[in-house]
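For this depiction, one protein chain was excluded, whereas all remaining protein chains were kept in their positions.
For clarity, chains are labelled A and B in written order, and residue numbers in each chain start from 1.
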Amino acid sequence: MIDSIWLVMAFPLAGTVLLHFLGKRIGEPIAGWIASAAIGGSFVVALIAAVPFIRGDGATGHVMLWNWMPALGASFEIEWDPLAALMTLVVSGVGTLIHIYSVGYMHGDERFSRFFTYLNLFAFSMLTLVLAGNFAMLFMGWELVGLCSYLLISFWYTKPSAAAAGKKAFIVNRIGDFGFVIALMMVFTTFGTLSYSGVFDRAGDLLTEGAATAIGLLLLVGAAGKSAQVPLYVWLPDAMEGPTPVSALIHAATMVTAGVYVVARTSAIFELAPAASLTVATVGAITALWAATIALAQNDIKRVLAYSTISQLGYMFLGVGLTAYVAGVFHLMTHAFFKALLFLAAGSVIHGMSGEQDMLKMGGLRKHMPVTALTMGIATLAISGVPPFAGFWSKDEILAVAFEAGGYATVLWFLGVLTAMLTAFYMTRQFVLVFMGKSRWEEGVHPHESPRVMTIPLMVLALLSIGAGFVNTPFFGNGLEHFLEPSFEFATLAHPSGGFPMFFLLAGISVIAGVGGIVMAYLAYNRPRELWERFQEGFGKAWTAWAEAYRVDDFYGKVLVGPGKAAAEAAAFKLDLPIVDGAVNGIARVVRSVGSGTRTVQTGFVRNYGVTFVIGLVAMLIWIVVRGA
Amino acid sequence: MIVTAGWYMTLAAVLFTVGLLGILVRRNALIMFMCVELMLNAVNLTFVAAGRANSTLDGQVAVFFVLVVAAAEVVVGLAIIVAIFRNRSTASVDELAELRG
Partner (left out) sequence: MVELVLFFLMAAGALAGALTVIFAKNPIHAAMGLFGTLFSLAVMYVVNLAHLMAAVQVIVYAGAVMTLFLFVIMLIGVDKTEDMSEQLPFQRKLVIGLAVIIVGLGGGLAFGGRLAWTPLSKPDGLFPNGTIQAIAERLFTGWVLAFEVTALLLTIAAAGAIALAQFRRREVEE
């Protein structure tokens, strides 16, 4: 079965090619079903191939597809180990559900088949990224998902804001990629190859702590760009301009988790660089809190979820930064489920409200959209860390590791708990504003439940949000940890080990934080509008700061973009135009003036030309005479 | 003093130079043409003298051909000058200076 693992990448690629050339002819909705079948096929193949790992007796498989550049160790090779298997299953599983959902959501769009072309291309890219067996293929997938993100964010490119958002995403990603590429270069110069098998087993021998720290920090720069951590997160809120399935797939469940995956994959290197690991954890914790505060004051249904994603990604970074790789990846998995569900449900709401995204214009929708309300409620509970839903187990494991690590990590633990409370608060705020209370929408809006093709994926994801957490609980034998252990053989895995009393204590603190947030939000917002508006104003300047996302975009614009533009203008008009153009024009001018100077020789008078003849003749004569006749 | 071939050649050189300078100095097309004839005659003299110095008749045969060609050239050249004169009623070459830079 391992030998056929390349099918996982081949199915979506075939889907892309087919839909690219024949998509318009195939048309709606068959194009959507073809794309869904492609990625569904990937899921099935991956599941079958993952069975040995689930049984516990699987060995890491290497499949070399094509040895492209042996000198660099860059080739198309697949490394199939538990970590890759888990990521593949998550990507293809959630991806299939989102593909199916999109058949309903994108109904009526004139570029329907093009959407699925891009979605399948994205699936291919992301699967390339997680299945890669060397850094070069990883980077290829990395860049490709960035490209697909750009294509899909600016899918409705006739809207200027969408086009600008796509550019912003790509450019900010690029900044991260800069660090990533330098890290790859360092890896190559140290190890002489880019292949995982040549790097990770020799990391302990060849890397000094300084070099490992440098590589780790540079990888963090790249991961921060892709996974929207501070300070490179600014593209993610704008990316909400894309269709909601895109936000669900790329900016919640899969692409943004690539950064976490990379840190987990390179655990062997981070093992040697505690400083880099701690930096990762710190960045994660700070991002989590920062984004959570911003999410409190957002009024657009998708923006809340965008900042929520940034915040939860912070949790994942906190986990992998404290070398609790399993905990981080666990949260990645559960987050994929409930965040995708949240986004898809939000999309259902938007669909039902005929495009309205402002939560202030919603309210009381649970009567009109019961399935959506129920599933979104389940997801809200999950993300708030309420047991026994999935989010509780994964988030709590990370916080437990932080607490037990002691020292500096306790600060991070505290930030995590605070963020958990804020998360619960703003998610409940969103739920109450959208689904409860009195209706605040305008005339002419008829909210309705979405068609089954959209609600069935919601229900599937809701089930996963409820049950997926149990795979790594102490009661069930820490199944996920045993599953993933082989992938981290070169690193020391941190996991909570304090025993049951400690477990209950920490869990209790997290639950109190989560439930407390829920209760506060419910009480604050399940009231007449004036009352909660006053509540919001009660925070004064802080609320405006959160609503405006601390004006980070303005800051970047003034500090980075402004000077950049000024430099470009100076280069264009002060350097290029006068100097370079001037040089070229100057040469032309010199040629012209030399020409007009020399043309005076042509007087037109035959006798002048005769004189020239005679001068030449005399010169020849002199030469002959002098040379010796 | 014996007259050697070199004397004739020197005389021919002098005549040639005179003709050359005459072309540069005179403006009238006909007179310039006469200077060209002068140069050709100088060359003829050189040929004859050289033939005598080398005891061969080839020098004189060469003169024969130079003569023929000069005659042909005069025919065509004068026809051209007349044609130009018909158009511009001047025989001064300084007037024919339109191909200037």
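We take it that contacts are C-beta pairs under 8 Å (C-beta built on N, C-alpha and C of every residue); 3 or more make two chains touch, one makes a residue touch a chain.
Just so it is clear, the model here is predicted, and its values are computed rather than measured.
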Discussion item. By the contact criterion defined above, which parts of subunit B meet the unshown chain? Give residue numbers in ascending order.
Written reply: 1-8, 10-11, 13-15, 17-19, 21-22, 24-28, 30-31, 33-35, 37-38, 41, 44-45, 48-49, 51-53, 55-61, 63-65, 67-76, 78-83, 85-86, 91-92, 94
Worksheet entry | Residues from subunit A at the interface with the omitted partner, ascending | 603, 605, 607-608, 611, 614-615, 618, 621-622, 625, 629
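By our rule, only the chains that are shown with their structure count from here on.
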Worksheet item: Contact residues on subunit A for subunit B in the complex?
Response: 599-607, 610-611, 614
Worksheet, complete the sentence: Per the touch rule, the subunit B residues reaching subunit A in their complex are 20, 23-25, 27, 93-94, 96-101
